[in-house]
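Structure first, commentary second.
Of the protein chains in this complex, all but one are displayed in their positions.
What follows is subunit A.
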Amino acid sequence: MKIPFKKKNTEKEALVKVLSKSNDYRHLHFTNEKTKVEFYLTFIASLTDEKIIHKEALPYLLHGELYHLDDVPELIPIAETEISTNAKDIENKLFNGNVLVQVVGNEEQLCFFSAQREVGRNIGIPEVEFSVIGPKEAFVESMKQNLNLVRKKIPVKELIIEELTIGKVSKTKVAIIYLEEITNQENVNTVRQRLQDIDIDGITDSSFIVQIISDNQNSPFPQILDTERPDRVTAGIIEGKVAIIVDGSPHALIGPTTLVELFSSFEDYFLNWIVSSFFRLIRLFAVTFSILVTPIYVATLSYHYELIPRDLLSALVASRRAIPFPPILEALFLELTIELLREAGARLPTKVGQTIGIVGGIVIGTASVEAGLTSNVLLIIIALAALASFTTPVYRMGNTIRLLRFPFLLFAELWGLVGIVLSFCIMLTHLIRLTSLGRPYLEPLYPPRGQDMKDALVRLSFKNQAKRPVFLRSKQPARLNERDAKQKQDIDE
């Protein structure tokens, strides 16, 4: 293979030397039919679309009036062209899917045109955050498409998309998206600075970034919301939050976020406020139930038999009569079974796997009751707790809930109800100290912000949502004119 750069440029030569080891490196020689000007095309075959080169570049370069390199941008019908003399651009441009044109005799001057190959799946329906009502598009791996999805929904000039490259090896493109007139600059600066400070070799998904830029990396609670729904991201940006989109990841990140937001599903905004408030309360109840019910079972059965209602006593004792284990072992056995099934279900190829896992759990549970290993009361409790934990709309939060049960269970076994209270206190202390991009995580519960309660445990109607959340410290706190929103226009007026 010929060496394309005859000038003694060691950097170029080294580059070419390394590149020529790869099989997809192309360096081709052509001659223009009219002007007999000789030129080279250099590109990486796996990153470029050969159709573009063949149909939209080569015919013009071969048959057009090419005298000089400066003619190239005018000849070819491709918008993204660039002429440069900087040899350092070569590596970067080639790996972004550009084709390098050099005219023989003037190799110093370089012309690039873009012939990037678009590979990726089409926009599909959201699978993790599916909703019955509302938009059915989800982010894909391509950042270009993801940005398109967001930009389309906010077609204003104030929407700023900043781009960074993170990762020494992976060179992942990361975009910070915010609204200039609305988002507090401090939040944007925090995100930008944290992203710039990331020192890592490779980032393959947005989850890496979540973990790296979280305020407290030792916390089991997710401190940045990740979502696959463009509508959720859009709503977040409009509210005054900062979104991060990572190339190659179908999940966008939104921050700062709060604990209550992690229990809200975006479908809440599609339903009537009364219905969605009810669902939110049910979800909160389900989470509390899921965390506390097994520990309370263990605590009352081991320490506080006085608390058991008279009518329940006979059912409880009768079901535990033949069980050889103390309540804690019984509970751990079933909890672990459920966890095993979930984990196995997650590894199974389709979503069907999960359903099979749950059915399997019930079968195993019934068998263990019949074998006298666990009581059927506990089986019901654990199955309900598992079911309740599935109601968390954010997957990351669901995992946290799964984990939280075990310390509670341990403390319930050690100290009974006192232990449960203690572990609750520890959890609360942790939550109060937690921040998301420097903003309080437990807001509006603590610090109490009555105004933000409109969209926390319940979601009030849109006319009550006239203000942006206080904790975001938005530049424009008002979303709409509150008085006009509350006033209903009479049709005759």
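Just so we're on the same page, contacts are C-beta pairs under 8 Å (C-beta built on N, C-alpha and C of every residue); 3 or more make two chains touch, one makes a residue touch a chain; residues count from 1.
Note that in this section contacts and distances are computed from a predicted model.
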| item | value |
| --- | --- |
| Name under which UniProt lists the unshown chain, selected from "3-isopropylmalate dehydratase", "Multisubunit potassium/proton antiporter PhaC subunit", "Ger(X)C family spore germination protein" or "Lipopolysaccharide export system ATP-binding protein LptB" | "Ger(X)C family spore germination protein" |
| Full-complex contact with the absent chain, from A:K12, A:K93 or A:R320 | A:R320 |
| Which residue of A:I212, A:I364, A:V418 or A:A466 touches the chain not shown here | A:V418 |
| Chain not shown: contacting residue from A:Y303, A:F408 or A:F471 | A:Y303 |
| Residues in subunit A touching the chain absent from view | 218, 300-303, 305-306, 308, 310-311, 313-314, 316-321, 323, 326-327, 410-411, 414-416, 418 |
